[in-house]
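And then chain A:
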Amino acid sequence: MNILTLLIVVPVLTIIGILFTKDMKGARAVSAFGMTIQLIVAATLVFMYLGLRKAGVTDEMVFISDYTWFKSLNIHYTTGVDGIAVVMIALTAIVVFAGIFASWEVEYLSREFFISLILLATGVFGFFISIDLFTMFLFYEVAVIPMYLLIGVWGSGPKESSAMKLTLMLMGGSALLMVGIFGIYFNSAPNGGPLTFNILEISKINIPVEAQRFFFPFTFIGFGILGALFPFHTWSPDGHASAPTAVSMLHAGVLMKLGGYGAFRVAMFLMPEAAHEQAWIFIILTSISVVYGAFGAIWQKDLKYINAYSSVSHCGLVLFALLMMNETAMDGGIIQMISHGLMTALFFALIGMIYGRTHTRNIYEMGGLMKVIPVLSVVYVIAGLASLGLPGLSGFVAEMTVFVGAFQHEDLFHRIVTIIAASSIVITAVYILRVVGILLFGPVKDPHFEHLRDATWFEKLSMFTLVIAIAGIGIAPLWLSDTILDSLKPIVHKLAETNVF
Partner candidate 1 sequence: MIEGIPIQHFLIVSTIMFFIGIAGFIMRRNLITILMAIELILNSVNINFVIFNRYLYPDQLQGHFFAIFVVGIAAAEASVAIALIINIYRKLKNIDVENVNELRY
Partner candidate 2 sequence: MYNYTILIPLIPLVIFLVTGLLGMKWKPIISGLLGTTGLGISWVLSVMTAITYFFGSHHEGAFETIIPFEKLWLTFSETLQIKMGVLLDPISVMMLVVVTTISFMVHIYSLGYMHGEKGFQRFYAFLSLFTFSMLGLVIATNIFQMYIFWELVGVSSFLLIGFYYQKPSAVAASKKAFIVTRFADFGFLIGILILSFITKTFDFAKLTNPDGAVFANAAGMSFMGISVMTWAMVLVFMGGAGKSAMFPLHIWLPDAMEGPTPVSALIHAATMVVAGVYLVARLFVVYHFQAPDALEIIAYVGGFTSLFAAVIAITQHDIKRVLAFSTLSQLGYMMLSLGVSGYGGEEGLGYMASMFHLFTHAMFKALLFLAAGSIIHAVHSNYMYEMGGLRKYLPITHITFLIACLTIAGVPPLSGFFSKDEILVAAFNHNKILFGVEFLVAGLTAFYMFRLYFNIFWGKDRHYHHTPHESPLTMTIPLMFLAFASIFSGFLPFHSMVTSDKMHFDTHLHLAVAVPSVLIGLIGIAFAWLLYKKESKVPEKLAKQFGILYTATYNKFYIDEIYLFVTKKIIFNYISRPVAWFDRHIVDAFMVGIGTVTEKISYRIKGMQSGQLQHYAFMFVAGVLILALVLVYYI
Partner candidate 3 sequence: MSFNIIMFYLFSAIILVFSLLTITSRRILRAAVYLLFVLIATAGLYFLLEYQFMAAVQLTLYAGGIVVLIIFSILLTHHISHRFKHPDLTKMIMGIAVAVVGSALTIYTILTYPFPQTITVTELPATMENIGMQLLGVEKNGYVLPFELISILLLAAMVAAIIVAKKGNDKNAEI
């Protein structure tokens, strides 16, 4: 069996396994086991991929397999990965693994919880391995739908309305996306011949420019909604605030990345002329996202809201970088996806753990947590530092690659927006330090907090997995960056040759 298909089979088997368990203990043990295997598979994939590249394989996509499953419309189940997909898969595996341990103590309907969670993960894995647009879209929906249940059933606060809002907005995105994908499909054979959903095949032909102009905004905004593009980001604060810990982790850590990944893999790669033409609009929107999200975060009181706005800012940077359409900036955008995925997952995990102890997320009701729960607090500081771009942690590598890349652009407009976007590093520092200062430092505000329990083993496992990944990327970013750069070459090449400006 193709190793990529294994990435779907393992979660599906895990779900089936959970069906046979009776209670929380069984369900979580099976989930943890399954996701550990998944992590191993993903790691194997990374090594196999690097091995192939080292052996001199220069195909754009590797591990390709192909089954027709709807012949008359030429829909295939086609899998294949390049370096970008591989690192995204690795990210997903890590975050899901950490997410399982972060939700170790979900007692209410725990079997159903784990099933939904893993179903969501299956969708994400499927999305990354697909190179058939239809299958990709199918998996995208598989990833989005369980979110409704996960928030609506296991959430907190105004969970039903948040779940509704989130799902409806994402479904709105899907609707746009579907228009875009069908637009691509029906223009995939301008010179006659069978229509196709296969990304690689479509990338070889040129979709007529008029069609691109029309369908590019649909596709880009469709993915952009998931990637928290201003002004379509408002599902994110409410959704994250209501979602249970693991769901926030997965959602901000992985699902929002589908947006960025799709935006460049589908929208920009297949419709390069339109991407060049319309990039400026989206560059303005994303630079607004970056700064606006950061400013929005300064004023919030709720830990999850702070993080959600911070995600808006960081994810805005992802799209911003991708739209710069040069190798370095896109490389940075993808590293930023991974980096943001890891650290925001860590943040949400920590917030969940802190909330589980203090039963409040209002930062003004807490204080001095460093004294009572030092391990959690130290990890929180590390996550914060990663978020504000401290060298040695992943955020720095990503941000710097983005800024350096974007600034190499010949156009003055691009350089000026880069400066505007770069100003977010200051604002980020302000809101991160504000939270850290209020939440962790100072005297202990509430006497009830004096006897809080510090991190348990499964929480530590969850946190340290992510911390190690963050620090690993931050300290030795070269292999990651090279892997991505390598795979970006054909994409950037295609984008460059269609640049009419």
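Per the selection procedure, all candidates are chains of the complex that A comes from, given by their letters.
Following the convention adopted for this analysis, a contact is a pair of C-beta atoms (placed from the backbone, for glycine too) under 8 Å apart; a residue touches a chain by one contact, two chains touch by 3 or more; residues count from 1.
Nothing here was measured: the structure is a model prediction, and the numbers come from that model.
Peer 1: Which one of these touches chain A in the complex: 1, 2 or 3?
Peer 2: Looking at every copy, the candidate touching chain A is 2.
Peer 1: So in the complex, which bits of chain A are touching candidate 2?
Peer 2: So the residues of chain A in touch with candidate 2 come to 165, 168-169, 230-235, 237-238, 292, 295-296, 298-300, 309, 327-328, 331, 368, 370-371, 385, 388-392, 396-397, 400-401, 403-405, 407-408, 415, 418-419, 422-423, 425-426, 429-430, 433-434, 437, 440-443, 476-478, 481-482, 485.
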